[in-house]
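As you look at this complex, bear in mind that one protein chain is not there, while each of the others sits in place.
And then chain A:
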Amino acid sequence: MSEIAEKVKAIIIDKLGVEASEVTPEASFTNDLGADSLDTVELIMEFEKEFNVSIPDDQAENIGTVGQAISYLEEHAK
(Lines give C-alpha, C1' and ligand atoms only; values in the text may rest on other atoms or scores of the structure.)
Protein backbone atom coordinates (compact mmCIF):
# COMPACT_ATOMS: atom_id res chain seq x y z
CA MET A 1 0.00 0.00 0.00
CA SER A 2 1.26 3.49 -0.84
CA GLU A 3 2.27 5.98 1.80
CA ILE A 4 -0.70 8.13 0.83
CA ALA A 5 -3.08 5.19 1.26
CA GLU A 6 -1.63 4.50 4.72
CA LYS A 7 -2.16 8.11 5.78
CA VAL A 8 -5.71 8.20 4.39
CA LYS A 9 -6.59 5.05 6.30
CA ALA A 10 -5.12 6.44 9.52
CA ILE A 11 -7.19 9.65 9.23
CA ILE A 12 -10.37 7.66 8.62
CA ILE A 13 -9.70 5.35 11.58
CA ASP A 14 -9.05 8.35 13.84
CA LYS A 15 -11.94 10.56 12.76
CA LEU A 16 -14.63 7.92 12.38
CA GLY A 17 -13.53 5.75 15.32
CA VAL A 18 -13.57 2.57 13.22
CA GLU A 19 -11.33 -0.50 13.14
CA ALA A 20 -8.56 -0.83 10.55
CA SER A 21 -10.16 -4.01 9.19
CA GLU A 22 -13.31 -2.07 8.24
CA VAL A 23 -11.40 0.46 6.14
CA THR A 24 -11.43 -1.44 2.84
CA PRO A 25 -11.19 0.31 -0.55
CA GLU A 26 -14.88 -0.33 -1.24
CA ALA A 27 -16.08 0.90 2.18
CA SER A 28 -18.45 3.89 1.91
CA PHE A 29 -17.99 6.59 4.55
CA THR A 30 -21.72 7.00 5.10
CA ASN A 31 -23.09 3.51 4.40
CA ASP A 32 -20.34 1.36 5.93
CA LEU A 33 -18.31 3.50 8.30
CA GLY A 34 -21.08 5.37 10.13
CA ALA A 35 -20.22 8.89 8.93
CA ASP A 36 -22.89 11.59 8.77
CA SER A 37 -22.68 14.60 6.46
CA LEU A 38 -20.58 16.62 8.92
CA ASP A 39 -18.15 13.73 9.44
CA THR A 40 -17.65 13.62 5.68
CA VAL A 41 -16.89 17.35 5.56
CA GLU A 42 -14.39 16.90 8.37
CA LEU A 43 -12.67 14.02 6.55
CA ILE A 44 -12.22 16.14 3.42
CA MET A 45 -10.83 18.93 5.60
CA GLU A 46 -8.36 16.57 7.22
CA PHE A 47 -7.24 15.26 3.80
CA GLU A 48 -6.69 18.84 2.65
CA LYS A 49 -4.58 19.63 5.71
CA GLU A 50 -2.56 16.42 5.63
CA PHE A 51 -1.77 16.53 1.90
CA ASN A 52 -1.74 20.30 1.43
CA VAL A 53 -4.35 20.27 -1.32
CA SER A 54 -7.57 22.13 -1.90
CA ILE A 55 -10.46 19.87 -2.85
CA PRO A 56 -13.27 21.81 -4.58
CA ASP A 57 -16.80 21.02 -3.36
CA ASP A 58 -17.89 19.51 -6.69
CA GLN A 59 -15.00 17.07 -6.56
CA ALA A 60 -15.44 16.37 -2.85
CA GLU A 61 -18.94 15.15 -3.65
CA ASN A 62 -17.40 12.33 -5.70
CA ILE A 63 -15.26 11.09 -2.81
CA GLY A 64 -17.57 8.70 -1.01
CA THR A 65 -15.41 5.63 -0.42
CA VAL A 66 -11.97 4.90 0.96
CA GLY A 67 -10.73 3.91 -2.50
CA GLN A 68 -12.06 7.10 -4.11
CA ALA A 69 -10.24 9.19 -1.49
CA ILE A 70 -6.96 7.35 -2.04
CA SER A 71 -7.05 7.65 -5.83
CA TYR A 72 -8.01 11.33 -5.72
CA LEU A 73 -5.16 12.12 -3.34
CA GLU A 74 -2.62 9.97 -5.16
CA GLU A 75 -3.40 12.04 -8.23
CA HIS A 76 -3.52 15.50 -6.58
CA ALA A 77 -1.27 15.42 -3.52
CA LYS A 78 1.73 17.71 -3.76
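Basically, contacts are C-beta pairs under 8 Å (C-beta built on N, C-alpha and C of every residue); 3 or more make two chains touch, one makes a residue touch a chain; residues count from 1.
By our rule, contacts and distances are computed from a predicted model.
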Omitted chain, identified by the protein name its UniProt record gives, among "3-oxoacyl-[acyl-carrier-protein] synthase 2", "PadR family transcriptional regulator", "TRAP transporter small permease protein" or "Secreted protein": "3-oxoacyl-[acyl-carrier-protein] synthase 2"
Chain not shown, touching residues in chain A: 14-18, 34, 38, 41-42, 45, 48-49, 54
